[in-house]
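Have a look at the structure below before the remarks.
Only one protein chain is missing; all other protein chains are in place.
Letters A and B name the chains as they come in the text, with residue numbers starting at 1 for each one.
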Amino acid sequence: MKDKKFSLKNPSLQSILTSLICIILGLLIGYIVLLMINPAGAGEAIKTILLNFLSRSSAAAQMKALGNTLAKTAPLLMCALSICFCYKVGLFNIGAPGQYEAGACIGLYAALAWHMNWVLCLIFAALAGAVVGAISGALKAYRNVNEVISGIMLNWIMLYLTNMVLSSKKVKDPASPYTIKLMSGNKSALIPSAGLNKLFANNTTVTIAIPLAILFAILIWVILSKTKFGYELRATGFNKEAARYAGMKEKQNIIITLAIGGALAGVGAAFLFLTGYQEWSTTQTSVPGMGFNGIAATFLGGLHPIGTIFASFFIQSITDGGALINKSVYPSQISDLISSIIIYLCAFVLFFKYALNKWISKRDKGGPNVNDVPVTDNAAKKEGGDK
Amino acid sequence: MVLLLQYTIIFASVLCLVALGGCFSEHSGVINLGLEGIMVMGALGGAVTMFLLPAGTSKIVIVLATTLFAILIGMIYSCLLGLACINFKADQTLVGTAMNLLATAAATVFVRAMNTSINPDNVSSSIQYIQPKKAFLKYIGGFEFNWFMVMAVVLLIASWFVLYKTKFGLRLMACGENPQAADSVGINVYKMRWAGVLISGFLGGLGGIVYITAGVSEWKFEMGVAGFGFLALAVMIFGQWKPTRIALAALLFGLFRALSNVYTGIPILAAMKLPSTVYNMLPYIISLVVLAFTSKNSRAPKAEGIPYDKGMR
Partner (left out) sequence: MDAPYAIEMVNITKRFPGIIANDNITLQLRKGEIHALLGENGAGKSTLMSVLFGLYQAEEGVIKKDGKEVKINNPNDANDLGIGMVHQHFKLVQCFTVLENIILGVESTKGGVLQMDEARAKVKALSEKYGLQVDPDAKIEDITVGMQQRTEILKMLFRDNEILIFDEPTAVLTPQEIEELMVIMNNLREEGKSILFITHKLNEIKAVADRVTVLRRGKYIGTVDVATTSKEEMSRMMVGRDVNMVVDKEPAKPGDVILKVENMTVASKMHSNNAVKHVNLEVHEGEIVCIAGIDGNGQTEFVYGLTGMEPLVEGKITLCGEDITKSSIRQDRHKHGLVLDYPLEYNMILQRYYQPDFTSGAGFLKRKEIREYSERLEKEYDVRSGQGPITIARAMSGGNQQKAIIAREIDKDHKLLVAVQPTRGLDVGAIEGVHRQLIEERDNGRAVLLISLELEEVMNVPDRILVMYEGEIVGELDPKKTTVEELGLYMAGAKRNVTVDANSSEIEESEVIDTAAARKEEA
């Protein structure tokens, strides 16, 4: 009992717990929607969404499907990291889809028009994303434009710009609205698989992009928590005044942060389009959902780069699972519905934590309290020691 | 040229309505980034109403019922914002974003489920309203007059009146500027903020149905409303949170948006042979430029975005 009490106060555990509450509530609402559409198959459908690849019949098919999910988790994770990184510095990078589009645009152009190898394409994609991010950053720092609004505007601008650039004869397949397949256009631009595809029933879209994305997550975590640079950025995000008084350059930090966020999202696009998983459709009229799903993964991951890895996989898995349900009865967008409900519920995380701590402190009342009088309500959660 | 005028006015009507919605919400102190989602929901409510009304329903009933349901659904949906941001003091940016994503997903699921239930082979996320849409239109020469244009003008005047000439408007704006002051004279800040959010649901929902009926007779709900809610926010900022200026800003933005629909019909523009994507981008680029020049000295309500807590006096 005592141990449990202490562990409940652990902030990381609380984050996981609240994320689970969000997931369960999100799934529950999704299930109710399915019931309303058609009660007969609702149980089966929600099971399919949850199980995703496991609902395939053979082991090989399962591995192949898992490979597909992982291949799309990598770009999603990059977008989530982009949003997570910026959020830690107090910026809401809803412009991640636009930075992702820029990455796709320049990454694919470099691959197909300039015939570069994948490393260079990746770098170009990162730079393109960084430039778009920096535009938002500069507008915020020098012109006081809310990064959310400029981000949304840039999402649409980049969508049309990308469509325009990738419609060029050099990169577009003349017979379809899609860009030329890398397989035929420029094999060297494909991110190598390094044998990983063998593990997933020869799924060629499984590449080193997956471990690279995880490495990026660790890198972001290290930068944010272990370096002087991260120390400065987070201080700026937490308390602008204190950061300024400590001699940190607030405006510069805003631009750098959004540029880094942009680079991450740009790399995310490269991690999708340079694996040959899919081609860019030059006639698309809506902003790709990858960036927006990244928001779900970020908040579900408790705003922690490592948590984001698991959250990204979960979100991608239910999205792919949604595509497997009986489409003649249920719409596959039910997964989008579930993830957006999860994002909405994440807005209540602070409240959940507050309620949890209130409940804990109520239960602990009368017990010995060796600590200081907490100055805030949510302070109670810091009391539990892990020593 | 008539076509350009017609599209400019109808798009300006949308932007004006939605921006006024944002204006009410922000004057009460709540930033409404979920306008996009509210528009989608309003559009859904209106489109479904038009779709379900039996053929032969009188024009006036179609107009009234469609408008009413768009507004109603918009208001119901805006409660998500009110609940999270006013009562639970959640992050307004996050909630707004979630609402935008949720609206598109929910509308798509709903429309597809509806279509499939009527015809098992129909898995599209579109609703057609060719016939009922005609109820809104009246041709005056080549000009396609739309009753929504009248509604926009009426609501614009009403908004101006409510904000500046009534007790409610005075109290609402006090809550967005200095909620502590409002509270000290016995005004219930939470109630006023709820009112602001609900009005933004009203106007946003109406704007949604106007938008999807503006140029086309069928809407694919997977597309949401293409960032129009955010364009409206840009209009609101450019309009400095004042109804009259918002109307002018809406006309300007409406013009740029209309160009993408009609540029082929304008000889000079057609001769320039710019790709259509340029015209698609134009409203967004213009709004970025405009924001860059107007945000620096913005007169945003001082307390917007800050949850009000009675305990923190």
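In this text, a residue touches a chain if its C-beta (ideal position, glycine included) is under 8 Å from a C-beta of that chain, and two chains touch if they have at least 3 such contacts.
What you are looking at is a predicted structure, and each value in this text was computed from that prediction instead of being measured.
Looking at B:138, B:191 or B:299, the residue that reaches the missing chain in the full complex is B:299. For the chain missing from the display, the contacting residue among A:202, A:239, A:252 or A:328 is A:239, taking the whole complex into account.
Looking at B:17, B:173 or B:246, the residue that reaches the missing chain in the full complex is B:173. By the touch rule set out above, chain A reaches the unshown chain at residues 226-229, 231-232, 234-235, 238-239, 241-243, 245-247, 371-376, 378-383, 385, 387. By the touch definition given at the top, chain B reaches the unshown chain through residues 165-167, 170-171, 173-174, 177-178, 180-187, 299, 302, 313.
Following the convention adopted for this analysis, only the chains that are shown with their structure count from here on.
Separation between the centroids of chain A and chain B, computed from CA atoms only, is 28 Å.
Listed in rising order, the residues of chain B touching chain A in the complex are 33, 80, 84, 88-91, 93-95, 97-99, 101-102, 104-106, 108-109, 112-113, 116-117, 120-121, 123, 125, 222-224, 226-227, 230, 233-234, 237, 275, 277-278, 280-281, 284-285, 287-288, 291-293, 295-296, 298. Within the complex formed with chain B, the residues of chain A that make contact are 33, 37, 92, 94, 139, 143-146, 148-150, 152-157, 160-161, 163-164, 167, 285-287, 292, 295-296, 299, 327-331, 333-334, 336-337, 339-341, 343-344, 346-348, 350-351.
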